[in-house]
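The other protein chains are all here in position, but one chain of the complex has been omitted.
Entry: subunit A
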């Protein structure tokens, strides 16, 4: 019988650090369970069960991440493919916290006559009888919950990937569910489907750029791992042309997800068309994952050639800030305005990114780029989801009233809601005593520490332009008269209420006592390789 055994090479099972990867596994596992629930559970039970599974998974994953952070274990897991380091854990934690809030918003059913913000039957033609029947029967897609979990897991993996191939897989894992979620709006379905289509096509396009960049970098370094590329850079063996081309293409793919100019054009359309809770989720979480991924690739793998890519990033940072703030002025739709505002915020983040202030770089004892960016992502994420949650509440017969002119006089109709929204806007504008101010301060000082003070000057001037359009909305809400046909303010359920309250609380606390979160971000340290 021995003749039948083929001579195989020694096979060693890959070593998987299950403990350290547990937060990821919990999320992905729960997503798979969610798919099974769709298949086997009767329809009436699904909403509750799915919501419970999702919330429990996110919370458990968050607790596990917290334990890992506390242990301060840093290692390259899964044969060096995933880097479980300080920044990754910190990112996981904020991603999970913000996802929890988003999931609550997804589950909200009390503001639109007992229906969620998602289409009952995505396959039904908009305006058809099938759609009406579905609505009457209260059919809904509970698949959104496992889809969200897949997206969250993908984002977590993206922020922690230490290998370009894992990076690409993670990108697709979180992008595909998002494409779907974007097209699922209950109201204005055509524009929602258009947004999904645009997002999918452009996203696929940028993925191709990314993949091509990865291929070229592999050609240069002969390895996919970030550490390996860094080694190849320091020994300077390969062709510079391939390196530069690879860096450029990779940068395009990553900056697309970040929303940097000139790769931003999908943002306003998709943010406008997607169901508002999904927009909030994308605006906060995608940006976080994409930014940490961008930093990891450029700092860890390409840190050695920073003089090659830094000038280009300077230009992109300036363009992103300037275009984001200036174009936002002309917007008449509140979701589009917030989209451009998120572009401008990406620009502010990029200043710290190109500032390259690192703890190891000499005498410097101040704030580092990684710390600043991580903190900014927190201080930006919470008000963002909060603001989009507020947007879901201002409604008229056609659903959400997102045109800015419809917000006139909102301060008279609902002073509390308008006040909260104004507070979020002040935070975006970076007015002191809000989270936005401390965040801005952190990224600006990191940028200046790294010598990028011209960027800081451009950034403060863009902040002024940005302040103008935020203030304009405040003027509109508080200083304009209430028109006769003003939209109603829906009474939110506990889900939206708690989402807004959490966003508000975080914005206040991070503005007044940002110390603990800053320290946590400092403790996260630098990326490991």
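We adopt the following convention: a residue touches a chain if its C-beta (ideal position, glycine included) is under 8 Å from a C-beta of that chain, and two chains touch if they have at least 3 such contacts; residues count from 1.
Convention: contacts and distances are computed from a predicted model.
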Chain not displayed: protein name in its UniProt record ("Branched-chain amino acid ABC transporter permease", "Glutamate synthase [NADPH] large chain", "Chemotaxis protein CheA" or "NADH dehydrogenase subunit M")
"NADH dehydrogenase subunit M"
Can you work out which residue in A:407, A:441 or A:527 touches the chain that's missing from view?
A:441
Of A:208, A:457 or A:505, the residue in touch with the unshown chain
A:457
Hey, which of A:77, A:95, A:111 or A:518 is the one touching the hidden chain?
A:518
Hidden partner chain, residues of subunit A it touches:
363-367, 371, 426, 431-433, 437-438, 440-442, 444-445, 448-449, 453, 456-457, 460-461, 463-464, 467-468, 471-472, 475, 478-479, 513-515, 518-519, 522
